[in-house]
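Yeah, one chain of the complex is gone here, protein chain that is, but the others are all in their spots.
Just so it is clear, A and B label the chains in written order, and each chain counts residues from 1 on its own.
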Amino acid sequence: MIYCPKCGTANRDGSKFCNECGESFGSQTRIKCPNCDTWNPVQNVFCSACGHRIVSLPPKPGVEAPPAIKGLSLPVKPGIGTEEDRSAATPGGEEDIPAWLRELEASLSAEGAAGKAALTEPAEVPDWLRDLRDSLVGEPPEVAEEGLPDRLAALRPTAPPAQPAAPPPAAEEEELPDWLAALRPTAPPAPPAAPPPAAEEEELPDWLVPSEEGLAEGETLVRAEIPDWLLTLKPRELRKEEEVEAPTPAKEAVVEETGLLAGLQDILPVEIIIAQPRLAKAGEEIAPVIETPQARLFAQIVARPPTVASKVMPRPQAGLLALLPRWILSIALIAALTLPLLLDRPLLARTIEPAPTVSSLYETISRLGSGARVLVAFDYDPTTSSEMDVVAQTLIGHLMDRQARIVAVSLLPAGPASAASLLADQAAAHPGYEEGYGRLYVNMGYLPGQVAAVRLLGESLEMALPCDFYGTSRADLELMGQVKELQDFDLILELTAGQDSLRWWIEQVGTPYGLPLAAGVSALVEPFARAYYQTGSQQLKGVVAGVPDALTYSALRSGGEGLTGIPAARLDSQLAGHLLFIVAILVSNVAYLVQRSRRES
Amino acid sequence: MDTGLLDTIGTAVAVILTLFVFSYLLGDNLLYRLAEHLFVGVAVGYAFVVAFHSVLIARLLDPLVQAVTEGNGGQVLLKLIALLLGGLLLFKPARRLSGPGNLSVAVLIGVGTALAIGGAVLGTLVPQVDASADLTRYVDRYGPGLGLFSGFVVLVGTAGTLLHFYFHRSEEGRLAGLRQRLVSSWGGLGRCFILIAFGAILAVTFLSRLSLLVGRIEFVLDSVRQVLGG
Partner (left out) sequence: MTVLRRTLPAALAIATSLFVLAALFITNPLLDAIGTYFIDTAVIIAAFALFLGLFNVLRVHARKIRERQPGSLYSFVLIGAMLVVLVIGLPPIAGKPSGPSHPLIQWIFHNIQAPIQAALSALIVFFVITAACRLLRVRNAESALMLIVALLVLAGQVTIGLVPVLPAIREWILDVPAMAGVRGILLGVALGILLTSIRLVLGTERPYSD
């Protein structure tokens, strides 16, 4: 949201002009804090440096700010914070101010700071106010000496000062209104349980009777209405029935017992106000409700009538019908995969079109001379052996066809065992290799450390491979005597089901040492392997990915005649699984679309 | 014991345990749990045996004994330091004694970090950026028209993917708006390429996992045939 710097209205991001006042934003992306001059983004409402509000409050529509009343500090009724409340507290507004007060204000402003002392007689100032003023200077005429307690007597001014702190002259009890009589410090407050004394008709003393001098003809002095909030301070026992009742507090009202306000109730306890420190903030003002969409939405939600909470629905049991699709899918999948394997012959005749990556690897291995030294990394464990064994068998078989010398290692603890059985199986199928362990092929076992292990192979082959899987020292292995360092190998073949180990071999060995690297990977690594195959330096010389590629490679090895027998049956089984998967997805989509259209209609 | 009989028993055990695991399709049960815990016990034990022989004996104790025999003090010291650091790692789980184990971890991290920096820059970043920028890469394969178009698609797609990942923050400045629009549109295109990559990865993942299931079914069928066929 972008806040208008002029009127503070929230506008959508990207707005160029304010919706409210039309202020142009232009290319403004920052706004300056008026307090500390820090530049803030336009979205900020408060400064990020000093916390000052940098966006002015939007004016409340239809309500003007009340005129400031100078020189008077009115206690605030709880709940008054908005202009509405203020206007409600003073119904009618300015028209309710009595004429005498208006004249007083005018005379004060006309005569300036000394206006108070230079009030002209007698037309503007009522008699009672004049007398009040006189009483501040001299002995109040109606004061009964014996009616005042000592402490108040001590407060009476002895010299003519301009101090307004003296208490008002205490009239005789019968002349004062009841509520004013209760203010006298001598009278202890009546207990709440005691019946309140009968409220007498208010009889004003002469000095309080408003003078009608100076009034226009037909105009009468309007008795000033005591605001409701002031009436709530009146002791309950002195109130008349029609007067406003203060909202009953939850707890018993606290009646002030000491000081000038003794006998009054609902007085704010002074010590609490004193005890709580308040930090004066410059420019603090009471913020009106911000008209944001979120606030409006919140108000709407709150305003809604409460709805009856619906009964908690019991969790639906997964009945047989709900499980049926999953059961059907599982049974269908097992049946689809098993049937071609039971037949042991291909269902469909196919022609083989190997992928370029497969052909490339085939050519790379085919170009190896007899006796070429190949490092084969068996970086897969039994988790993926069902797939990777097929890939490894065909590649190892081709290497042995080419009479390559094979050194096997593994970055996984379970790798050497898989390598051992696979090498033994392939060696049994290739003449010369059966008795050729140590001379034609070796299994150098587990190499811990992952990326560090791969790097160690490049740094020091001797340190990396001290003995083989069977515990025979490298010095006792003829083949290891022919390879002193990694650069002695003609090809490195990485067999892996994870893209991390492929990346380690490429980054730590293939590229730094410029060694030819090829990969036999699981199908899910194929996209990443292709990315390395397609580089300028061809970081991978070829890739065989997954069972289909491996079977294609086998077909290439057998002269490109096509797949027959078990490999073809396996491919058929794979095809059946794929077709079932595609059908399941299409059916699921159709069902979903039908359901959605029903819901929408 | 006759090797053939041992092999037959082994095959039978393997088939039975495979079926125990597949019984999970009917719901979690005792047989599946037994097979699972048996596997964990055997796998952990096997890994320990491999590590003990391949590392502790072959890489530490044997060279240490040899160095002591030869009187090579330097080698002895180096091997002892390596043994000490490895041993300190074993105290990592104990809260009070885990402090020294941090040294071992620090060495691992330090070495891995250095190798990662070297490998990432020279092994992946430079070659992959170079390959993306080569527009003529596919001309040999797909011909001049489709080849050039493919090269252009790869360049735009790779850049878009990177933009989508890395440039999400809003910026300030004179050209912020233009940059923002460029990044969001090109990054949006990159998002399409990411979705294509994910779709392809999903397909090949299914293919790979299906191969595992086919392999297990094939193993069970072959074993049963072997037993029945004699």
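As a convention for this text, contacts are C-beta pairs under 8 Å (C-beta built on N, C-alpha and C of every residue); 3 or more make two chains touch, one makes a residue touch a chain.
Source: prediction; values computed, not measured.
Looking at the complete complex, one finds that the omitted chain is in touch with A, B.
In the complete complex, the hidden chain is touched by one of A:V45, A:A99, A:L329 or A:L515, namely A:L329. In the complete complex, the residue from B:V76, B:L135, B:I194 or B:L221 that touches the missing chain is B:I194.
Of the options A:T232, A:S360, A:S385 or A:Q426, the residue whose C-beta touches the omitted chain is A:S385. Screening A:A392, A:A420, A:M444 or A:V483 against the full complex identifies A:A420 as the residue touching the chain left out. For subunit B, the residues touching the absent chain in the complete assembly are 6, 10-11, 13-15, 17-18, 20-22, 24-25, 33-57, 59-60, 78, 81-83, 85-87, 89-90, 92-93, 98-100, 102-118, 120-121, 124-125, 128-129, 131-132, 138, 141-142, 150, 153-162, 164-166, 190-207, 209-210, 212-213, 215-216, 219. Along subunit A, the points of touch with the absent chain fall at residues 326, 329-330, 333, 348-353, 355-356, 381-386, 413-414, 416-418, 420-421, 445-450, 452-453, 455-456, 459-460, 463-464, 469-471, 512, 526-528, 530-531, 534, 548, 552, 571, 574-575, 578, 581-582, 584-585, 588-589, 592-593.
Heads up, the rule we're going with is that only the chains that are shown with their structure count from here on.
Centroids of subunit A and subunit B (each the mean of its C-alpha atoms) stand 34 Å apart. The touching residues of subunit B, counted against subunit A in their complex, run 25, 43, 46-47, 50-51, 53-55, 58-59, 62-63, 111-112, 115-116, 118-120, 122-124, 127-128, 130-131, 134, 137, 141, 172, 176-177, 197, 200-201, 204-208, 210-219, 221. Of all residues in subunit A, only 27, 29-30, 41, 330, 333-334, 337-338, 341-342, 356, 384-387, 389-390, 413-414, 416, 445-448, 451-452, 455, 466-467, 471, 497, 503-504, 506-508, 510-512, 522-524, 526-527, 531-532, 534-537, 539, 545-548, 570, 573-574, 577-578, 581 touch subunit B in the complex they form.
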